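Below is the structure I would like to discuss, written out as structure tokens.
All protein chains of the complex are present and in place, except for one that has been dropped.
Let's look at subunit A:
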């Protein structure tokens, strides 16, 4: 009797397993690892699944909230050759680290134009590694200079012309107001440092493609010192408010919305967020290209966003790239912008009438993305950013005389494996 029961249970188990297998062997399922958003990527996955007409099904899987944790999870799983990773939403600075060891499937030649033509320059730069396109830009983010029109007017600033950091510092000082900048010990601090160094005509790493022990830093230069001078002055004079050492993008936005708000450098998400939370502030809100470090020299605004990579260990690399082609279609990018607030990397997407209606600053965003300079593209980016955060924090302690030199010495030693971080 017992044997018969056992045999029945075994037969049922085997049958169920076979049924499951046969279900899977029908339409291939592609797993897209997405960063958290307002549901836009899941909606695109759904529409691309429908458009594929049975060729594939895209399922989304959610990554952690912050970019560093997303990188950690993907890097660990790719190092273990996880075949379940078909498509990935990747934060641009961490792309070379995954491309260098061959964790990303090569972009097919016929899709290269998709990642380079009709795409804003900042996003193209962030999708490359070692002279090759390794990911396809999906959406591109950039920081603008947001300002309270009343404060700018009272300070006598003409915001139709480019402004410098010196000018907005002086304006905030003269009006007894605070500046919205990100001084917390995190990635946003590196974003600020990189934008300042690049705007001053410099670069954090002079030879990003060199082996780790031969990397040369460009911080201990006039550009690095100019960047340190601006951060140090804002920190030392208390122009970022008492919350500056722990201020991230949300904290900057809240400061800007308070009675002390004046100018703020921040991503476009603030437009929708303040529109809901503080409509009266939005009425007094203007926008412009990121401030210049030197008068007359173009600013190099920060660039962010998400690129799509295909896992090298995926069983369906070809299908995954077909899905990527669908996901980054300009109409999907425009839809994603108006529903989730994330700016397109495709120039064509900005021509969608809904974009101009919902985001009156769309031209400024597009122009900013063309001026934008990515953070250093290197497989050891993590060491570079942590080293910068270690030596340029808190902002009040940043000095042009010592901070660039300390950062250079620490990052160089860490890259050579001689020091801890």
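Operating definition for what follows: contacts are C-beta pairs under 8 Å (C-beta built on N, C-alpha and C of every residue); 3 or more make two chains touch, one makes a residue touch a chain; residues count from 1.
Keep this in mind: contacts and distances are computed from a predicted model.
*Asks:* Mind telling me which option in "PadR family transcriptional regulator", "Cysteine desulfurase", "Carbohydrate ABC transporter membrane protein 1 (CUT1 family)" or "Hydrogenase (NiFe) small subunit HydA" is what UniProt lists for the chain we can't see?
*Replies:* "Carbohydrate ABC transporter membrane protein 1 (CUT1 family)"
*Asks:* Can you tell me which of A:33, A:103 or A:359 touches the chain that was removed from the display?
*Replies:* Looking across A:33, A:103 or A:359, the contact with the absent chain belongs to A:103.
*Asks:* Just one of A:75, A:111, A:154 or A:282 touches the chain that is missing; which is it?
*Replies:* Reading the full complex, the residue touching the unseen chain is A:75.
*Asks:* Write down which of A:61, A:174, A:207 or A:246 is the residue touching the left-out chain.
*Replies:* Of the candidates A:61, A:174, A:207 or A:246, A:246 is in touch with the missing chain.
*Asks:* So which bits of subunit A touch the chain we can't see?
*Replies:* The list for subunit A reads 68, 72, 75-76, 79, 97-98, 100-101, 103, 184-186, 242-248, 250-251, 254-255, 379, 382-383, 386, 393-394, 417-421.
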